[in-house]
Structures are given as structure tokens and as C-alpha cells.
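Here the complex is missing one protein chain, while the rest keep their positions.
Take a look at chain A:
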Amino acid sequence: MGRSVQNTAFSRRTVLKAGAAAAAVTTTLPFAVPSILRAQTPVVKIGILQPVTGALAHDGDLGRAGAEMAINEINAAGGIKSLGGAKLEMLFGDARSTPEAGTQEVERMQAEGVSAIVGGFASPICLAASQAAARYDLPYLVDVGVSDQIMARGLTNTFRFSPGFGKVTQVALDNLTALNERAGKPGRTVVLVHEDGLFGSGLAKLLQAELPKRGFEVLETIAHPTPARDMSNVALRIRSLNPDLVIPSNYYGEFVLLARTMQQQRIKPKGIYAILGGAASNGRFVKEFPQAAQNVIDCNHWHDPKNPKALALRKAVEGQGKSFAYNVSLNYSNVLLLADAIERAASTDRKKIIEALNASTFAGHIMPYGPTKFVNGQNEGATPINTQIQGEDIKVIFPDAFAEAKANFPAA
């Protein structure tokens, strides 16, 4: 009995020793391996943060595709030349559709030594992730998050290449007024349908105040929860009010449900004009429900349809069997913008990259923005444009400089 106890104690000790030896090997190895690698091809690590699981999984997947394509393109063209042709290495983090997970991934990226982070998608994730990155002076490029709060905090590490909420709504109203006047003012009465969270309620309140100033009459504002089980009541109310225009502000699932229920109930307003519509400029909606999607207008992020690089990107994404959406273009452009800044900084030093971003006049992107100019982190030239679902495609209809097709308004 005594012997056997001794035996186990002994064997445990050997195991411990072996474990320590193994640990020593694994800790020495990482020191050895990267130094060899570094001698061959220098690498710049950039963090790509997207929600690829959870409620936003579909969007995050497209964002990642856009970023990946830009990285591959830059590497294929010789990498960062001022750093001896350093290749960009993507360090991917799954934000799992929550701000908490986004923050965790930023910490991990920081620990693994990224030079900058691109992404976030949803405003709450962007808010939390950029804040976490700010603690390390880690440059953070917001890909989509429109909340005005993101840029109002004065974080010197945070940049937004795309337009914010205030800018989008102002342009959306200007463009709606212009489109309506051009068509001989067919739209006069409006029903607003919005989700009852921060995004939808905020937008509805703003529209209620602004639309009457531009000659529109808001007949009613209808709120619904997210997720909504059923849109029959909303559709019935729209039918009884019979407005010229329906302006929805909600997320993908509810927008699709509303559009399909309106189609079911044979409600045909002169126009459905979405602002930052959850589905109105999403290829998946067009592909899955072409009839319900017909003639829906959106004022949203969209690439410049006359830019050959944008067309090539869209073809490549659709070639992978994915449906195209604006966040592909935005992530693609953001990575190009970041690579340009690293190129000019000629360094992976975070302060130098931030300086280079602040001085950026990058125009090699695919958005309808013109040269980049950051003021307090916000790209001043950023603007949304109007798209309309026509046939099986999403076409830019306004402003004229970018339009591919004529607006079908009032809808025939």
C-alpha cells in the first residue's frame, strides 16, 4: 500500500517535469519562429472585427468578405512598399453581435499586436470596441455604425469614413424633396413605420419634425417592436390611411415582413422610401422576394456604380455565391484607406498611423465621396445616395452624377 502511494507520487512528479519541459519548448518556440519569418517577409497585422455569429451574422459575413478582398488585393500588388513590401495579415475577431464580445475581441487583438482595427458594423459594437481600442491608442476605423454618438466622444483613435446618422437623414430628406419635385409632386401624404428602439424612434421623431417643413403631411407614425411577430395590423392601418408615401425605418426581418404583408394586402403606395433601410438595398431581399422588393427606394451607403473597381468587387462577391450589400464596399474601402495610411506612415507605430489618417486625402476607394478628409475623425465628404430595386437589381437613381437608371417614382 505504502509503495503504491510512493509510486503514484513519483509518477506525478515525472508528469509535472515533463509538463514543464513541454512548456519551456512551447515558450521558446514562438520567439524563434517569428524571427525567422520576419527575416523573410515582414508582416503588418490588422484586426478585422465583424459579427459573424448571432443576429447580425449575415451582415458580418459580408463585411469580412469585403475586408478580405482588399487585403488580398494589396498583398497581391506587393504589400506595403514603404515597409519593404510587408504583407497585411488579417487577424479576425467575431463580435458575436454584442458589444461585450466586440470589446473582448479588441483586447485579444491588442494582445496579439495589431496595428489597427477595422469594422464593428452595428453602432453599439462600434461604440464599445472603439472605446476599448482607445485605451491603447489603437487606430479604429468604424465601417458602418451610424450613431452620431460614436464620433461625438472626441476619441483621437476613432475614424469614420462613412456618413453618420445626422448627415444621412439630412441628405435623405433633401433627395426625397428633389425626387418628388422632379416627378411633379405626386407625394404629399406620408405614413412613418418605425421599430420602437433607439434607431427607429430617433429617426421617426426627426422626420416628424422635418417633413412638414418640406411640404409633406405626416398622416400617422406607427411603431412596432423588434422582433415583430406580425405586420397585419400595421398593413391594415396603412391601407385605411392610403398615403402617397410609406417611410419605414426598421431592421432586415421586420422590413421584409412589412414589404411582404403590404404586397399580400395589395397596398401600393406611390413610393416606399426607406432611410438606412434594413433590407431595401440588400441583395438577399431582392433575390428572395423580388415581387415585394420591386421599386423600393433607399437612401443608404452605396458604392459609386461608375467605378470599375466597385463593379469588379461586386462581381467577385457574387461569384462566391454571396448577395452583395453596402458593407462589402465600406469594409473594402476602409482597408484600402488604412493601407494607404500605413504606406505613408512608413511605420506600424500607432501614433504615426493616426497622424497619417488625419492627413489622408485618399481617393482610391469605391464610394461616391471624393478625396477623404477627416475632421475630428469624421470623413467630411461622406454621403449616402439613393438606390431603387428595379427588376432583379439594385440601381442608383439619385444624385444624377452617379445615377445608373431613372427613378421609377411614382411607382407604376
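The definition used in the following text is that a contact is a pair of C-beta atoms (placed from the backbone, for glycine too) under 8 Å apart; a residue touches a chain by one contact, two chains touch by 3 or more; residues count from 1.
By definition in this document, contacts and distances are computed from a predicted model.
Asker: Can you tell which of "Amidohydrolase", "Branched-chain amino acid ABC transporter permease", "TonB-dependent receptor" or "Rieske (2Fe-2S) protein" UniProt lists for the chain that's not drawn?
Answerer: Listed in its UniProt record, the absent chain's protein name reads "Branched-chain amino acid ABC transporter permease".
Asker: May I ask which residue of A:Gln149, A:Gln263 or A:Asn408 touches the chain that does not appear here?
Answerer: Once the missing chain is taken into account, the touching residue is A:Gln263.
Asker: Touching the hidden chain in the complete assembly: which of A:Val218, A:Val234, A:Ile389 or A:Ala403 does that?
Answerer: A:Val234
Asker: Please identify which residue in A:Arg64, A:His224 or A:Lys270 touches the non-displayed chain.
Answerer: In the full complex, the listed residue that touches the missing chain is A:His224.
Asker: Can you list where chain A touches the absent chain?
Answerer: 53-55, 57, 196, 222-225, 227-230, 232-234, 236-237, 239-240, 253, 260-261, 263-266, 288, 292
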